[in-house]
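The complex is shown incomplete by one protein chain, all other protein chains being positioned as in the whole.
Moving on to subunit A:
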């Protein structure tokens, strides 16, 4: 899987303030990448750097394998973004606002505006002026604007900021659909773990301008979660014994050494004894009991919210 955006050793200094310290990220094509960090950790600065809105103090940024050429606007055409609060003309409707942007930026198909509004669930023929939009509608128009020129990559800074629970779910579904049905690559940032957790395929934890960890959600999830893992000398007989002695035990065989029993329970002792009494060596028992939240707290050394 190729990297559609690559950040290498990005450092950004504002006078004496070190906003970003040697940040390296790899955003893979067709996946949703979440940057998670507290307010002020540097999420927006990373996004602005990728978009060429601010220049790095040092480090390199590559878009589709080519380093950023700040004089060539065309390489940014393949990116659509919404950074901070979306700004539109208050007296114009959704459609009229997008028509303006279509003239300025250009579009890729005749009914680009209708399609964009349809994806975000805004009414095409409404004359409601932007000033009377709810927060959720404003965010959605921002996303529609980012989609207008059919970019391959979407960079959205805290897209669920200020939304009510319904709005959060709607935006989340829009993002998932965009990735699944239109194969878009999406980079989002948030300070709320549960939001990123539900949507991201890959995740980077940012704290004080530094990347504390970068990993796929899948690998983090397999490290968290609740289960007890037994590394044994005889997987087949262990499986048989578990089935014989425990009704409906939820377990799977991982390979020819490891069995995982899901849901923590107080059976660890008795399972261990059962196996040993039947001549099976138990080399290792590990209990995994960390929720994603606890993992994040540990990484950032404090409250993740």
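The working rule: a contact is a pair of C-beta atoms (placed from the backbone, for glycine too) under 8 Å apart; a residue touches a chain by one contact, two chains touch by 3 or more; residues count from 1.
Just so we're on the same page, contacts and distances are computed from a predicted model.
The UniProt record for the undisplayed chain lists the protein name "histidine kinase", from the options "Glucose-1-phosphate adenylyltransferase", "Sporulation protein YqfC", "histidine kinase" or "Glycine cleavage system H protein".
If you put the hidden chain back, the residue from A:205, A:230, A:251 or A:295 that touches it is A:251. From the set A:60, A:177 or A:243, the residue in touch with the chain omitted from the display is A:243, counting the whole complex. Residues of subunit A in touch with the missing chain: 64, 77-78, 102-110, 149-150, 152, 183, 235-243, 248-253.
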